[in-house]
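Apart from one protein chain that is not included, each protein chain of the complex appears where it belongs.
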Amino acid sequence: MGQILASQFVYNWRRNVSAIAGSAIILACVLIVLFGPLVAPQNPYDLTQLNLLDSYKPPAWIEGGDPRFLLGTDGQGRDVLSSILYGTRVSALIGIAAMLMACTIGTVLGLLAGFYGGRLDAFIMRVADVQLSFPSMLIALFLMSAFGTGIDKVLIALTLVGWVVYARTVRGSTLGEIQKEYVQAARVAGLRDAKIIRRHVLPNVLTPLIVIATVQVGTFILIEASLSFLGVGVPITQPSLGLLIKNGFDVLFSGLWWTSVFPGLMIMAMVFGINLFGDFLRDELNPRLK
Amino acid sequence: MTASAMAASATTAAPAAPMLEVENLEQRFPLRSGIIDRLTFEGGRPRLVDSVVHAVNGVSFSIAKGEVLALVGESGCGKSTVAKSIARIYTPSGGRIRIDGEDVGAYGHRAMLPVRAKMQMIFQDPFASLNPRQKVRDIVAEPLLEQLERRGEARAKAKAREAAVALLERVGLNAEHAGRYPHQFSGGQRQRIGIARALSVNPGLIIADEPVSALDVSIQAQILNLMMDLRDEFGLAYLFISHDLSVVNHIADRIGVMYLGFLVETAPRDRLFSAPRHPYTRALLSAAPTIDPADRAVEIELEGEVPSALALPSGCCFRTRCPFAYDRCAAERPTLQDVGGGQSVACHLIDEPERDRP
Partner (left out) sequence: MDHQTAPAPLLDVRDLRTWFHTFSGTVKAVDGVSFTLAPGEVMGLVGESGGGKSVVGFSLLGLIDPPGRIEGGEILLDGEDIARASEERLRRIRGREIAMIFQDPMTSLNPVQTVGAQMDEMLRLHTDLDEAARKARCIAMLESVGISRAAERLKAYPHQFSGGMRQRVVIAIALLAAPRLIVADEPTTALDVTIQSQILRLMRRRIAQTGAAMILVTHDLAVVSEMVDKIVVLYCGKVVETGPAREVIADPSHPYTRGLVDSIPNPRDRKPRLAQIPGAVPDIRNLPSGCSFRPRCPRAQAKCAEVAPALAPTRGTLSAACHFPIVEEIAMTGGERA
């Protein structure tokens, strides 16, 4: 049946255009993250490669464009394509790292809350409720203005924003699992709580997290872009896509549109792909829709 | 000598400690609810009331080595709770539990671990009782592995897995099945895996909570036969929880009938089926459908339904549905009285048999 499920997954995937499109976009992004710097025409942070004479060149196919700069250049003469290839890496890695941190913390807290119940549960869930009652942007902005900018601060902010959804989901699944007889059987076998949680509860509450984690990477990329756009995100030395948009935004209405529009399109494509694939996963993994 | 004969001689001749002795077992569950639900007004003053589910209310019985005691009753009668309190899935609220002569009432997790080698459990739902993410060999090996690790044995994992494979073969599966996952098995096969798991520590007592009620009829027979074979082979004692009287009639040496958390009657099997004394037992026996029309003897037809365990009736638990109830039943709670022949009944009619007619 495991094999049937696995092959059914593939079967459904092959019949779902948006799932295939989403997967293709994600695959492209993964390739960019892994190999982007290797194929980039230029290292945009190596000042020796920059030439101010090349500043604000339009994309290559527009009059005045330079074939060396396919998507044009910015005010420092940086190749926009190369900036995007480097920036995508920063954005995606921040999204994935923050997701992993939020997922770990949220899962642990959710397991504890669901398994032990009582005051611990009440405490964790009230903290989660408070967290949910603030807009995530506000929390991130507050943290960033209090602790300053930097990739580590961005990660902390995103983790604080993101753990709640895991904690709630895991707590709910845990409450369901600990009622099941195999958990009782583990007690009768004499297992300690920690072992029961690790060996019996945890593996059975992970499935719904796959969907949440996938979609959250997209959400985090967007939040990070917003933070960077507002100037409280990543430092200027490691520009993410959001920071690229901000940098180009000042000159956007002077007709120099390419410096922010292309990074913007890249974010859009990446998040769109993630969400397409996330929706497919949701339909596949949700037993209630079967 | 069959196991039941052994059991009989054990109870009459040898003064050996029973495998399981339960005295006055009580199990209450506080009902967790919000402040608003608990708020009541008494004499104009607000008061917070905690509701408590009285699941088991002073149940006593014992099981000799090699004996099968069945607890029967309808849903909500507390029979499964008794099983799970003894297996320490719940911590009992009151009473004593002695396993192989050892009072385990105050035992914590660590002290309980060696006791778990003497007592294991088989569960009702063949689908929920096996962890879907564990391989069958690890499922079966788990209780033994805990015991081996407790004793600090070397190669504990390998030994436990070897034992698991042998057990799988004993319960009618084979060694190839050890590496598979539970979803690759049918309900009957899964129940065999659950039985192998319980057997892994070589226990003297197996608590079986409705072990066949989720299975198809033809598979039920396979599992019941297996359980009886294992009892003869290993001298197992069973605490067998069931709602199915025909199954109980087949497997049990002695039967206890529960209603609303009370044990209302207990007797050797044949005596219970031929001469039930408690009105509830009689109603239960006459309500059970049977394929043999000759067995059809409607003695008592019950109306109404079981009262809530949140608010037990005063006096006798069964009086609200009992066709013979009279004033004493509301005033005084009957206790189990020995009526001879190994039969005990908790009913005031024993004292006043002339009232025993509708």
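A and B label the chains in the order they appear, each numbered from 1.
Convention: a contact is a pair of C-beta atoms (placed from the backbone, for glycine too) under 8 Å apart; a residue touches a chain by one contact, two chains touch by 3 or more.
Not measured: the values here are computed from a predicted model.
Touch, as defined at the top, links the missing chain to these shown chains in the whole complex: A, B.
Contact with the chain that does not appear here is found for just one residue of B:23, B:74 or B:356, B:74. Within the whole complex, the absent chain has one touching residue among B:24, B:91 or B:225, and that is B:225. Among the residues B:93, B:202 or B:246, only B:246 touches the chain that is left out of the figure.
Summarising the interface, subunit B meets the missing chain with residues 74-75, 186, 188-189, 216-222, 224-225, 228, 243, 245-247, 249-251, 273, 283-284, 286-296, 301-303, 305-306. Contact residues of subunit A toward the unshown chain are 4, 8, 11.
Operating definition for what follows: only the chains that are shown with their structure count from here on.
Separating the centre of subunit A from that of subunit B, both taken as means of CA atoms, is a distance of 51 Å. Listed in rising order, the residues of subunit B touching subunit A in the complex are 84, 87-89, 109, 112-113, 116, 119-121, 123-125, 128-134, 142-143, 146-147, 150, 181, 183-184, 194, 197. Contact residues on subunit A toward subunit B in their complex (touch as defined above): 1-2, 180-182, 184-192, 199-200, 203-204.
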